[in-house]
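Of the protein chains in this complex, one is absent; all others appear in place.
Order of writing sets the chain letters: A, B and C. Residues in each chain are counted from 1.
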């Protein structure tokens, strides 16, 4: 049986453009379905750069104007890998053109933008998803499974951190290619939108709605050279953000993110303490889930490190990869997301995180920034 | 040369009474000095129990009234191991009687009490110390040494947690022997005074003064049987407490404590992120200090786990114990504290934490509880 | 500039057929060169199965007779992923046909076969390589780099283990698809050729020639149903093999492999103790290299865990992948091997392990089996 093509139009060619492209190329071999992903077109303003990217990754054509890409009839899916300040406009146009949309995170610059985007995809009825890829690290998916099975009992605490150290150097500039994450005009915020957004998405998925938050932010380096203006300019992003909060289910939140934690590169960790079981995960050793199971006999109780690589059916996604003991990498989370997106298309049951799901995270992000500014507790708006 | 006796009068015989007594007995063998600790008298209201304790530990006599103990001429040091609500009265009386005082932590029920106690020992001019024993775990002392040598550079973050799980069971009663820590009338507060107090003391020692804090507390189990009244009564302690804060040196604080973190027994951890070095310590593996040293050559950089057991002079206190690789236990921290207390007596330079030092921690504790109650940021009072 | 095609003819479609195919598809995107790998033909006896495999992975054609594949003019490289008892015949024929050859490990069933294979590729002058892929896990490559830089000083000990637990079940059959590794007729040996071969290859690469060995083997389950004959037959493979040895450089070897170590899936570890530095690596956490550097200042010395994911140039292969902190998987080692194979073709300097290199490992394997059988020390033959 011939497979149905799924023709991708990719906007952007940076780190995420590469990660998504690798997933599009891998998915058919590891997660075969009735669809065949076709790398139809890559789009970016710089013609030379996008041509080079397209050649390397096998995109059949290029565009330099995203509006033209969206108009093309031979494109089924638009993948938005631009800086955050472009998400809204592109997504709304793509929805209007009837394209399915895969958008990088965070969904938008703020909640109002996010609401417009959700309205657009819902009105157009197009499939939509946001690249909160960590949900699909097998160890994280296993955590979700254990929670859904009720193994944790009542949950008391949810703790998450995302620690990096790459901006400690004060002579690192802000803005432009590769550095737009330091420029609030392009990124919307600093670690909140870049890093905490991941932690919040996972947390809502695992532990439900956050009701209220109280946050503190700090910008350690106050001014940096701006690569686009050539001038030293004020830094407007948050270099670090810590917040406390309360979940609808009565549990307590403690979240922290920074780019000034010397020694940590991408230390995204979460820990959940339930009455009957606790869970811990760490992106630096992403193939492991640690659990403490109180139901185990007293003298044998301890923190157990599960090497989530079993291909016998016990561990999510792993039967499609290698044999037990052999770890897959960070990149596989994107392959899983594409596989699930296709599975959603085929089954008619959309797989999350949808734009609507991502709007919930956006509501928390806005509440955090509002709280930090006002030095007060803030209720999280409903999505 | 005959040694000078240091005659101890111990008030209380619980967990801390035992830990201190073990230290008094060990100190002469491992840290010889010109003083000889003499277990002169043990004091508690229950005559049978205190007799049993005194026999087991070798105290020469017993008392059932702490006022009588303080009046005795043959006592040089009063060790206060009672519930917190007795600290002030005993300490002030002991100071008035000219006794040296070793007081369990937290210093007092609140800042006003603490101020009275500081005034009393300063007026009397008696040696005084508070049992914040974790300063003297060799790995923690090594952390202090590295900070004092300026190895961390500018400090950005200080993170501490103290997690336990022993009160999850809702049918655990409150109050009375062994359970007074669940009764606010005896303990003053819950995890704040019991656990966070340790974290705050270490943090002030390592990172300096906390300027302002914003806290959240929770009491998960609202009512418990009270062993003294026999009735189900409201629980007034904090079961969990999280706070954010800002240090005088510009770094950010993230602290958390709870007795509802399933799988953790006494997981006191701290992490400090400096520009040039980061440090991490964990009470569950108390003989290790983890460091990340940015000054190491690029390709060799990693988190290094120092087994703090070297007896060649590199590791604090360890030359007095065994040989490299052989860990000492939790109990040794008390032995070190007694050794340093005596060293302070002999050198004339008091060793901390003094009552005054402990008052600083009390000021943070009061600010936290005030903040949690008012849901607002609170400035920490000066000690 | 048009790239030069490198047309692959793959023989076999099992676990390794998939792993290699993934590498062929990935290499052009992550390690661009002047060559383009083309999946030209897949070959296996079962026409339906090979067709299914070819469709899934994008091979342009199929064959059911490996001799026909070798005769095809449109094939540049033969990849041998068959059971071990087919390696020799195929490799010699492929060499005679002037094909480059990538052969799965171990090279052969025994040393005499290996010698014939080496002679064949050397006579034909064809590029040749053996899939000892662990050399190209970035953490292992970093270990090689540190040794080559002379950082370890005199080496005293080399210790390696490869522990699994998948054959403990006594009702697991032997022989046939997926189970040929339990059948000595197809595999040559048990854990020696399957697992220790990897350990030995890495060890020779890192620490040089092994002079003499003394081994012990055991077959815990003596009989198993044979899937090809349908009868219970004697098990002739080694289930476990331990050996001691002496290296040419004066260091001591301790190697062990088993499929009866409950709890270990693919725990390949090695540790090297040198006068100035020790190294440790573990396949279960393959992205980490642990080092102890004696040249570090005394009080800071510890075992350091390097997260080998730096993309700034410090860590081998990693600048071609993601950003620091994001781990790549087991599969990437094959991608690296293809990249290096191509680099060898382009530079004219063959990249190891060549057939000749792999023959050295074969000499150790034969010596081990000989030693275990004779219960004596055996000198390792020169390759």
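Annotations
Heads up, the rule we're going with is that a contact is a pair of C-beta atoms (placed from the backbone, for glycine too) under 8 Å apart; a residue touches a chain by one contact, two chains touch by 3 or more.
This structure is a prediction, so every number in the text was calculated from the model and none was measured.
Within the full complex, the residue among C:4, C:67 or C:376 touching the omitted chain is C:376. Among the residues B:5, B:150, B:250 or B:324, only B:324 touches the chain that is left out of the figure. Contact with the undisplayed chain is limited, among B:265, B:295, B:319 or B:373, to B:265. Of the residues in subunit A, those that touch the hidden partner chain are 142, 145, 288, 290-291, 293, 296, 298-307, 310, 312, 314-315. In the full complex, subunit C touches the hidden chain at residues 156-157, 159, 163, 165, 168, 214, 216, 218, 220, 240, 242-244, 246, 250, 252, 254, 256, 258, 260-264, 273-278, 292, 294, 301, 303, 375-377. Mapped onto subunit B, the interface with the missing chain covers residues 15, 18-19, 21-22, 25-26, 28-29, 32, 56-58, 164, 166, 264-267, 283-287, 307, 309-310, 321-332.
Criterion: only the chains that are shown with their structure count from here on.
With chains reduced to the mean position of their C-alpha atoms, the one farthest from subunit B is C.
Our note on geometry: subunit A versus subunit C, Cα centroid distance of 36 Å, whole angstroms.
For the pair subunit A and subunit B, the distance between mean C-alpha positions equals 42 Å.
Work out the mean CA point of subunit B and of subunit C, and you get 55 Å between them. Looking at subunit C, residues 307, 310 sit in touch with two or more other chains.
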